[in-house]
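As you look at this complex, bear in mind that one protein chain is not there, while each of the others sits in place.
The chains carry the letters A and B, assigned in the order they are written, with residues numbered from 1 in each.
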């Protein structure tokens, strides 16, 4: 087998193993935490009878491992169980919301990725001079902001100081695509802001790293034009680190989405998760947590896989 | 040694925040929970930052809230730091199975975003300060672990460490006299970053309603309490939001400077 194929298979297998381990942590780890799950859900004032009923309902009388594999089997066949609080089928509830979350994250990604790459390249091109210092200063500031603070700054600016938007982002089925876009404009701006800083800084670092290589000096001493140097010598070596940067930052985005959805009362997965953490609705929390973890791990696998594929030493072994 | 202006500003502001937190009882003009005026009153001589959603003085709540925010963040980052650097050094010095097990556990914990893990854990655990500090500290210790291990590994293969071992020095001397002094400055800079992260994390949790619970107040919780005001054009929520941003940026400025000093020490051959 080609060594690169072997590495890829290894990396993907490792990712799947990790995902499996994560599912175990999410299910069994939570069970192992101190505190009675049923008690936590019903509160201190619950009667012993109510506790007993809930335990039966949740299957808490069975051994944890059995319940875990039942749960895992369900997850793999698309059956995520029913919410404790209202008995609604979780898979169904998630379906629509997942779409909304992906729509929001997708819009943010479409704007932030090209913007971050361009700004990162500009900062790297003028490293140490004022465009770099300006960009780095601004991004250092935005990195210091938690998502919700950034969100309120944006809301304050764009709904009160310059009133152009509504501070709530409502989407519902049947809305036209344009109406949807308009509705998510504010949360998208916030997400872009939050993820842009990280992505830009990492892009800058990746490009600078390549530009400082001896082979770039060789290209300069060959009398090649700056464009040729960047296009033919820097770019092929910078692609892999940059794709990794993008994938890692899309993973950041996954977390940012949770908070931003709450800020804008955007009816999607993150909001759903936070709601049910508050209600201590464990099956929902576990299911949604697993979905977020899976997306995060998936993006990290993509980052590693591109790094492997783009490495000439691995592509053309001795 | 010259301290750049940005780092100086950062230090002064950070010190200001810490002092305000320590002497909250003396500085704060009003008690934490006293209802003193109307809802969302505009700033005035009596209430410098106005009043909040049920008419409490925002400045006083800001000062007491800073106390909680800084305390929880500091406790969590100290915990993260102790756990992370202890196991990180242990993994680096022991190697072998110890290192393998610790590193794989760390990988597993880092495979899920901390916020998601925290949410999952907090859906079961009771919500109080101890639990919050424990959850945040343990989750964040993974990052300190990685750094401490990497730094210690880099140093442990240095020939001066080898020379000390060949002299017959005990493990204690090797760790505390040879490795630790050289690992200190990257770790100090990292402590600043971990503290910022903890401030952002506790604020986010409180904002989501899963952090510090009333009657205690912290900045994230204050944003949550006053966020609806924005719909009516009341900017009360912006005050604690601004405080969070300012604290984070101040510490960041200091940490950035420590970090750049560290790296210039490493490459200290003028080259």
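Note that in this section a contact is a pair of C-beta atoms (placed from the backbone, for glycine too) under 8 Å apart; a residue touches a chain by one contact, two chains touch by 3 or more.
Throughout what follows, contacts and distances are computed from a predicted model.
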{"item": "Protein name as given in UniProt for the chain not displayed, \"Chemotaxis protein CheR\", \"Glutathione import ATP-binding protein GsiA\", \"Multicomponent Na+:H+ antiporter subunit G\" or \"Acyl-CoA dehydrogenase\"", "value": "\"Glutathione import ATP-binding protein GsiA\""}
{"item": "Left-out chain, listing which of the shown chains it touches", "value": "A, B"}
{"item": "Residue among A:10, A:213 or A:265 that touches the chain left out of view", "value": "A:213"}
{"item": "Of A:158, A:224 or A:308, the residue in touch with the unshown chain", "value": "A:224"}
{"item": "Chain B residues touching the omitted chain (full complex)", "value": "1-2, 158-160, 162-163, 165-169, 178, 181-182, 261, 264-265, 268-270"}
{"item": "Residues in chain A touching the chain absent from view", "value": "213-215, 217-225, 228, 232-233, 236-237, 310, 312-313, 316, 318"}
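Assume only the chains that are shown with their structure count from here on.
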{"item": "Chain A and chain B: spacing of chain centres that average the CA atoms, whole Å", "value": "22"}
{"item": "Chain B-touching residues of chain A, taken from the complex the two chains share", "value": "18-19, 21-22, 25-26, 29-30, 33-35, 37, 40, 140-141, 143-149, 152-153, 155-156, 159-160, 167-168, 251, 254-255, 258-259, 262-263, 273-274, 276-278, 280-282, 285-286, 289, 292-293, 296-297, 300"}
{"item": "Of all residues in chain B, those that touch chain A in their complex", "value": "107-108, 111-113, 115-117, 119-126, 196, 200-201, 203-204, 207-210, 220, 223, 227, 230-231, 233, 235, 237-238, 241, 244-245, 248-249, 252, 256"}
